[in-house]
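The other protein chains are all here in position, but one chain of the complex has been omitted.
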Amino acid sequence: MHDTSVHAAAHHGPPTTFLRKHVFSQDHKVIGKQYYALALVAAYVGMFLSWLMRIHLAWTNAAIPGLQLLSQSGAPGGVMTPELYLQLLTMHGTIMVFFVLTTAPFAAFGNYFLPIQVGAEDMPFPRFNMMSFWVTFTAFLFLMASFFVGDGPSLGGWTQYAPLNAVGSVGGPGQGSGVVLWAISIALFCVGQLLGSLNFITTTLDLRVKGMSLMRLPLTAWAWFITSCMGLTAFAVLMPACILVILDHVAGTSFFVPSGTVMNDQILPHSGGSTLLWQHLFWFFGHPEVYIAIVPGLGIVSHILLANMRRQMLSQRVLIYSMGALAILSYIVYGHHMFVSGMNPFSSLVFSFPTLVITIPSTIVVLIWTFSLYGSRLRINSASLFALGFISMFVSGGVSGFFLAQPSLDIMLHATYFVVGHFHLVMGVAAMFGIFAGTYFWFPKMAGRMMNETLGKIHFWLSFVGAYCVFMPFHYLGMAGNVRRYATFVDDFLQPLIPVHRFITIAALITGFAQLIFLFNLIYSHFRGPIASQNPWEATSLEWSTPTPVPWNNFDKHPVVYHDPYQYGVKSSVGDYVMQASPEQVETEHDEK
Amino acid sequence: MANPIEVRKTGDHGAHVTPGIGKDVIVYVCLLVLAGVQFVMAYQNLTVSQMLTRMMFVAIIEASLAVLFFMHLYSEKRSFLIFVVVFTVSVLLGLQYGWTDSNRMINGAPYSEVK
Partner (left out) sequence: MSQADLTMEGHPAAAPMSGPIFSIPSKKFAMWLFIIADTMTFSACLFAYGFLRNGAPNWPRPFHSITNVAIMTFILLTSSLTMLIGVRASRAGDKPKAFLWIMVTAVLGIVFALLHIREWMGLIGEGMTMFKNPWGTGLFGSAFFSITGLHLTHVVSGVIALLAVGLRYRTGRYNADDIEVVGLYWHFVDLVWMFVVPLVYLLNLNH
């Protein structure tokens, strides 16, 4: 922690060489964009993998042309083997959870906008920030490398349950080198996010401009701050767990393999380890991770809704407290992932209660949104549509959480498509909608050009309807007893469900193509979109006080904050809002203090 | 333009208007004594769990002394002390859920060592 070049950027002026400017840049804005680009690539890779899986599920043993190029042994003649299916599943989950849902809303938008929103020139440790991205990028390379090394990626799922994660290649293809690469990748990822979290927390607490009290921070800044507090401690537990997995592979230890384990007709030489130990360590990270993915979305959606409904939230304070409560509770509910995996049955009761309690802050957040929206004249644009979509997904996915939170129901629903539908809606698609909303909202500031609204709305409706068509039937499948992680459904009782799977696959393909519209819109608008003004949405927070494109040190002159972050629905000289940095005094009808 | 970071880096930060090395030596001696107590405990005829409880008790006192006085947390702003202690302790407590499963390993059939 003795970075010589802390603030080197501030001392030396803007970088001049291409490498310093665009590649090894210490500018938080460039790093934010790099994170965004990484997440974008990862998201499309992950989506492509899900297409392959969906096609295989709906048309069992259909040959997918070209699949043998991905894995010769895994897809002889283009027909996916069950092993390859599980490998794709693992990669889809890992890529999406770590490299999309964590990097995009938290690391990408947070890096770009947190310093601007608090009024800082940069983060306090620019070099750590740069390292944070490059370590994360290296982690992504390690993960991708497992496609090409040995017998492919791991097949253990993104949770990498023990003992499969520690037994080596006897567990199946990819359980040797694939798991080691996976564990190295995730351990590196943890280091990257730790460095990021250090920067985020110190930025929020130390670099606020004059007048920016904690309660004047925009909700996004709060969300990123709360998320980084979670990231700081959650990733710190996952990292040693990954190192123990690596030791099990390379040093012959057996932390996670119990004595006398028989796998594929072989008695394993390990003794004394515990499979539950891995689950405890993993889910102690894993549940906060869910909230690391979703809390920035809560912040982004609130931020965007406020700018578009032109009035204040019912209570901004309660929103902040609710996000904080989510963060705190997320540490004591992790056992609900382990209800049926051999955990002490008494613990199930202990974990069930806080799991049901955690729905309270979530519900409060949603109620504040809906009651604030009630009667407001919402400006409909791509960003606000995606924000509304986020609420919809968050509620739909959250409701099924009530069922899963109860051990007695979870015994039936666990490891079925019900769970898959639940977490895809509430954590996957909802967080993705948050990312999309953020992209449409902040693109003018990040790229200096506007995105195409028509394409944006088409993208929204296709994604919104598509996501429901994909993930709602998952719940029905689950209740019908369709287990997850099966490569094919040949059992009699699953045969009648195949048409539902075909419907889902077609919906998934269409929804996926809608994302190509988004990609086109993003790239086209980046080069050809209409030039954006400084404040196209008439929003109030500090990022809209800076010129577009944002200058190298963010502000031409240090802003001073005079107002709460969301002064909409007031009468001022510029319209119905007053910027945080505007010294103008206004009368408001909403008085929260 | 004035560099904000420059502004923050300068200036003495109140916590270190110090009374000198005497207090440090006292804390150091206390730590040595407490560490010695642990070593003595190791030679008592105690069961592992009794020993564990007592040693952890001493270790927590040691750690508190080190954090408060060696790392100067005591003389920082009180809000910072609360932030660090509450944050760390609450997350640490969250990690303790797993023990029930550990206790079952030796008694519960599927996970125990082959006798």
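Think of it as A and B in the order they're written, each chain with its own count starting at 1.
Keep in mind that, in the parts below, contacts are C-beta pairs under 8 Å (C-beta built on N, C-alpha and C of every residue); 3 or more make two chains touch, one makes a residue touch a chain.
Because the structure is a prediction, the values reported are computed rather than measured.
Shown as candidates are A:Ser146, A:Thr220 or A:Thr233; the residue that touches the absent chain is A:Thr233.
Here one chain is not drawn; of A:Leu281, A:Leu298, A:Met313 or A:Ala467, the residue touching it is A:Leu281.
When the whole complex is considered, the residue among A:Gln68, A:Thr138, A:Ser169 or A:Thr253 that touches the unshown chain is A:Thr253. Take subunit B: the residues that touch the chain left off the picture are 2, 4-5, 7-9, 13-16, 18, 20-21, 24-25, 28, 31-32, 35, 38-39, 41-43, 48, 51-52, 55-56, 58-59, 62-63, 66-67, 70-71, 76-77, 79-80, 83-84, 87-88, 91-92, 95-96, 98-99, 101-106, 111-113, 115.
Residues of subunit A that touch the chain left out of the display are 1-4, 6, 119-120, 124-125, 194, 197-199, 201-202, 205-214, 232-233, 235-237, 239-241, 243-244, 247, 251-255, 271-274, 277, 280-281, 284, 558, 560, 562-564, 583, 585-588, 590-593.
The rule is simple: only the chains that are shown with their structure count from here on.
For this pair, subunit A with subunit B, the centres built from the Cα atoms lie 33 Å apart. Only residues 6-7, 10-11, 120-121, 124, 206-207, 209, 229, 233, 237, 258-260, 271-272, 274-277, 280, 284, 328, 331-332, 334-335, 342-344, 346-347, 350-351, 553, 557-558 of subunit A touch subunit B when the two sit together in their complex. Put simply, subunit B touches subunit A in their complex at residues 1-6, 8, 87, 90-91, 94-95, 97-98, 100-102, 104-105, 110-114.
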